[in-house]
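A single protein chain has been omitted; all remaining protein chains appear in their positions.
A, B and C label the chains in the order they appear, each numbered from 1.
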Amino acid sequence: MNLEMLMQDPALWGLGIATLAFAMLAVSVKNLVHAVLWLGMSLLGTAALFAKFDASFLAAIQVLLYVGGVVVLLIFGVMLTREHDNLAAFRTTRRPVRAALVAIALFVGLVHAILNTPGLGDPSAGKLVSMPDLGMSLLGPYAFAFEVLSLLLLAAMVGAVVLARKRDPGQPSAKKLIRHRNLGRQVVEGLAATDEVGQ
Amino acid sequence: MNARHPGPTSDRYRLEQMDADADLMVLNFGPQHPSTHGVFRIKLILDGEVVVRAIPYAGYLHRGVEKLLERLTFAQGVPIVDKNDYVAPMTNEQALVMAFEKLLKIEVPRRARWMRTIFAELQRIASHMLWLGTFALDMGGALGGGSGVFIYTFRERDYILDLFEMVTGGRFHYNTHTIGGNRHDIPPGWDREVTKVLDLIESRLPEYEAMSSNNAIFVARTKGVGVIDKELALGLGLTGPILRASGVDFDLRRDAPYHAYDELKVNVATATAGDCQARAQVRVAELRDSIRLVRQGLAGLPEGGINGGKPIKMPQQFKTMTGQAYVGIDTPRGELGTFVVAGGGDKGTAPYRCKIRAPSLHALSALPWILPGHTVSDVVVILGSLDPIMGEVDR
Amino acid sequence: MGETLATSGGSQVQTWLAAVGFVLFSMVIAATMLGAAKLFAVKSKKPGALRDRPYECGEEPVGETRIQFHPRYYVVALFFVLFDVEAAFLFPWALVLSKLGVAALVLMGIFMAVLMLGWLYALKKEALRWQ
Partner (left out) sequence: MQGLLRGLVYGGLIITVLMTATAWGMWLERKLAARMQSRIGPNVVGKFGLLQPVADLMKLLQKEEIYPIGADRLLFDLAPFLVTTFAIATAAVVPFSAEAVGADLDVGLLWVLALGGLMVIPVWMAGWASNNKFALIGGMRAVAQSISYGVPLVLTSLVAVVFTGTMSLSGIVKFQIEHGWLALWPPGPGVVAFVLFYMALLAESNRIPFDIPEAESELVAGITTEYTGMKFGLLYVGEYVHTMVGSAIAAVIFLGGWDGPFHIASGLHWMVIKTVALFASVYWVRWSLLRFRSDQLMRLCWLYLVPVSLGLVVFAALWRHFVLR
């Protein structure tokens, strides 16, 4: 299996174009919820690509973690914003040139990395890596990285806890006080605007 | 919920406890909602799923009963109050009739008083049965275990309605109380039927308790939820099982006896926690005590007439009457009071003013105090534990 | 076909295609039902604003529906992803458990213990408390 053969595979072209199209949709639609769902579709396309290259485990994990997990995380992220379905600011950037430069640099970097992957175009690279092999290498040569990863996950967990923790009620920050005044006004306005029946 | 109160929310759910990064949601709970026990509306202001503030609105079932009572003659008024507390209709009749009797200073025969006691306690059983079912429904939904309890308890309630049908011919609009006594005497063999039904209910009660009040999920849902403390209960004029669950040992049947309660011993059930679980416990205990009271009443039912002897001529008798009377009786929901001012209404043949003190209305007035800080799920449970009957609230 | 076990390491592409075919068929079923409904559903002659109003117990909806939600949902999702990532690493480990020595057990034990530390921390800080 070399590069030329790959290039002539219609299924690969179809999946690749679909994945990219969904990705484009994800960054171009106005509606934030739609954007997240298109991103989910794009990730599903990636999973299909993995499956196409016989990386069963990776494909399943891609769906389990990215589509089932990260997309849900993003959905809840969207619910943390105030306007889910009309985010005009999402489309505009104040520094288009800088953004374009970053995007181009990233693209070039990725292409460079892909082209320099050892074994690309080498027929023997198509050999299957079975799941048991994966487990073996995870606990063999990459054991240290694996353990470091647990620390990374721990850090993420602690971060989540910090995010969730209620701030010390005795010492409210100035920003929070302002927010609470607004909340109080919301309560009062909510009552005033809707008490059409009586007291 | 007006300017005089600092706002029930102030000490229960402080704004400072809320997360600064979330919006409030205004959610209408009712009037057309599966668990408002009728047409009742609470406007909830939610922080996520937690109630910050609750504003109840009543009046969707207002029928102007009190005004009607000023237009109808005294005797005509009795059947229309049946619809007030439509779960225990007979108690409404009793309260109204007793107020008229007090106004007219009419002595009710002893047999009629005993019969009224039996009726009242049967109504209590029927009402609490319905409450148990609907309360389980609130927690288990129409698509779950709750509906099982609901259907079972409705079945038992139906048996009791059968008993009333034997006496009065009606299952809902009894109109069996007249000023000065009862209209229908109990048919022969009725007491055997009653005993049969009571035995059945008593034998099945443990099963229902296992499905509801003794169930671990039931306890988890009700314990510590919707606590009404003693001060709040007394301050809002709560009565009946809700007051007794808050640790106040007060029952009109024992403390200001009417009917035949002076001759029967009422065991008043109380609890101190004041939460939904305590209210459930008190009601179940009352259920058992009512079964005992009905049995005792049937055993000691005296012979004799059931009416005041000579019929009261309507409506001339009232024309010259003056004065006022208040009678409060303990219904399944609490103190149902009727206050009547005689003379003047509709050319003198009707009461000048008739005020009905509905226990459910007072119970619902506790909502703004106890809902804040609880979740939407708890709103349903708390509402169910107060056992409101909207017909009575709105009148 | 259909007989390959995980450990045998045979190509799965055809099996994946079969799975895709299965999914396609389920989509056809769902689409057929929706399409049939489009065909047979009655259409109101009087489309009314009142009927199309979102149900809010018979009252006019007050305030925004799509509001800013509480961050606690986000935190739960975060924890879910983290535990799922952990599980993702556990799966290959579980496959080779019988072939590896005690070292693999110990390594995985450390991995899980570190994560449970995070869980304990979350518990202690009541981050997973709902409400």
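Worth a mention:
By our rule, contacts are C-beta pairs under 8 Å (C-beta built on N, C-alpha and C of every residue); 3 or more make two chains touch, one makes a residue touch a chain.
Here the structure is a predicted model, which means the values were calculated and not measured.
Touched by the hidden chain within the whole complex are the displayed chains A, B, C. The missing chain, though absent from the display, is touched by one residue of A:A26, A:V71 or A:L153; that residue is A:V71.
Among the residues A:A26, A:L49, A:M79 or A:V161, only A:M79 touches the chain that is left out of the figure. Within the entire complex, the positions of subunit A that touch the omitted partner chain are 31, 33-34, 37, 40, 56-57, 59-61, 63-64, 67-69, 71-72, 75-76, 79, 84-85, 131.
Touching the omitted chain from subunit B are residues 25, 27, 33-35, 49, 136-148, 151-152, 155, 211-212, 215, 217-218, 220-221, 375-380. By the touch rule set out above, subunit C reaches the unshown chain at residues 1-8, 12-27, 29-31, 33-34, 36-38, 40-44, 49, 51-57, 61, 65-66, 69, 73, 76-77, 79-80, 83-84, 87, 90-91, 94-98, 102, 105, 108-109, 112, 116, 119, 123, 128-131.
What we mean here is this: only the chains that are shown with their structure count from here on.
For the pair subunit A and subunit C, the distance between C-alpha centroids works out to 15 Å. Centroids built from CA atoms put subunit B at 56 Å from subunit A. Looking at subunit B, residues 19, 21, 23-24, 26, 43 sit in touch with two or more other chains.
Under the contact definition stated at the top, the residues of subunit C that touch 2 or more other chains are 62-63, 67-69, 71-72. Only residues 56-59, 61-65, 67-72, 131 of subunit C touch subunit B when the two sit together in their complex. Subunit C makes touch with subunit A in their complex at residues 6-7, 9, 11-13, 16, 20, 62-63, 66-69, 71-82, 84-86, 88-89, 91-96, 99-100, 103-104, 107-108, 110-111, 114-115, 117-119, 121-122, 125-128. The part of subunit B that touches subunit C in the complex is made up of residues 19, 21-33, 36, 41, 43, 47-50, 375.
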